[in-house]
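First up is the structure itself, then whatever we jot down about it.
As you look at this complex, bear in mind that one protein chain is not there, while each of the others sits in place.
The block that comes next holds chain A.
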Amino acid sequence: MGAAPHHMIIAPILIPLVAGAIMLFYNDRNRQTKLVLGLVAVGLMFLSSTELMNDAKSLTDSDGSVVQLYRLGDWPVPVGIVLVLDRLSAMMVMLTALLAGPSLVYAAAGWHGKGQHYHSMFQFLLAGVNGAFLTGDLFNLFVFFEVMLAASYGLMLHGSGPERVKAGLHYIAVNLTASLFFLIGVALVYGTTGTLNMADIARTVARMDDAPRLLFHAAAGFLGMAFLIKAAIWPLCFWLPPTYSAASPPAAAIMAIMTKVGIYVILRLALLILGPEAGASAGFGAPVLMIGGILTMGFGMIGVLGTGELGRKGGYLAIISSGTVLTAVGFAQAGGGVELLGGALYYLVGSTAAISAFFLIAEPVTRDDSGDPAEPAPEGAVAVAERWEWTPMGLDTVEDTVDPASMRTVSWMTMAICFALIAAMLAGLPPLPGFIGKFAILRGAVSRNIALSGELPVMLWIYSAMLILSGLGALIALIRFGMRRFWAEQGPAPRILALEIAPVLALLAMILLLSVRADAVLNYTRATAMALLQPATYREAVLKDAARLDATPPQNLDPQAGQPLPEGAE
């Protein structure tokens, strides 16, 4: 590693951190300034993420080493903290930047004015998320998790009100407890392996004795619990729908990436540390992910059918998406193959964008007055608004002879079409990425198992059925809502700002692009999956300097060097 350190790797963490800090110098009323700063930061983040993605791609193409390291403070590898860039982290960082832009624009429609320091918290959240994606150290991951969570508490409570404070109280309590689980897990990992570097942990686990291995499994259980709470697997997902539906729409849209942080960590650790090369620990936890993931999909499906509130439906859709990917991770850990995992990663990207768009669209389409929440109506306006209000029995609207069809504004129609597209995407209808992702998962599962043993294991049958059923459930729930809301309902359409439509359109454009360029994206995710399923390459790339450290024992241990124990030791 004689070459100059590749400073670009730390850019996605530093840019939002600095931008968020600069914003604090401005008065909170200068929202436009902060908005511009925020957009510039997100733009820069996107540029750096494209650069990182190019790096990750060219790395794999050329010299075979799949990762790039950035040593913080230039400490040697197993001692210091490293940031590690590989295909998976580059992809996730880019996804974060892509979701952040629309969410920020949407907030400009008025939500950023409903409380204090929205933009700073937003940037700190991005810094935490990117840090979690890029770090290669378990305790550093904890710190970035806390940065992300602390910012998310603020964003979740943004706008205040009883509903948000109540949901926020639960959300914070659950996450504080999860963080304590995380700490217990980290401590146990350090106690059993003596290191916190993920690659080094993986190396140690492979040659561990039985007694510490038992403790290490306990550690893996604790860590898994912490991340599965975040990723919302079935019995641990009860906090998600109320929280996400209570949060303000732009906050919920960016929090859609936060469940994916949990999934990312599970994906990374399960395949790196408990993957096929982990000796007796190989495949530890895979059954939990498989069974739990399938149950999660079922729970999400029942939830999305059972609840009438659109925001909660969004929460359950996020749960379905989590369950789908977690099950695929479980299969991959148990040897499910590259195709299946590649499809699941593609699905992860597409469904996260769709869920983010869903949270953005959920508030405007359920808005039941013609008022604009961005600018609270002045005192006198209430009486005027009441006169125009539609009364259900039609008693007061005798003189209102306007044809109902003409009441549909262009913005309302656009929203309806967007809603239908997002519903189709989440349900997995062709030609949208939801379908392509699920198809790739199924194809990977079937082709590999048929080739290997001639039949599909029962678990994969259930998974395939759940993939299709959960899509059907989402379709029924969303189409039922859409028909009732967009076709059957009378009365004037709510006013919707262009600033609220534009981000949804941007996300939809992204989803469509994902469909058009499905070939390229699937190739990328497949290569990512391939790299993930060969943890040895990652491990050796991270530890290539550490091997040298191991070979030469530290100089000052040489007994000839002199003095007995220094007195200061007491």
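As a convention for this text, a residue touches a chain if its C-beta (ideal position, glycine included) is under 8 Å from a C-beta of that chain, and two chains touch if they have at least 3 such contacts; residues count from 1.
The rule is simple: contacts and distances are computed from a predicted model.
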Listed names "Phosphate ABC transporter ATP-binding protein", "Heme exporter protein C", "Glutathione S-transferase family protein" or "Na+/H+ antiporter subunit C", matching UniProt entry of the absent chain: "Na+/H+ antiporter subunit C"
Of A:L183, A:V288, A:A334 or A:A536, the residue in touch with the unshown chain: A:L183
Identified contact with the non-displayed chain, of A:L169, A:L214, A:M413 or A:L452: A:L169
Contact set of chain A toward the excluded chain (per top definition): 139, 142-143, 146, 149-150, 153, 157, 160-162, 165-166, 168-170, 172-173, 176-177, 179-180, 183-184, 186-188, 190-191, 196, 556-559, 561-566, 568-570
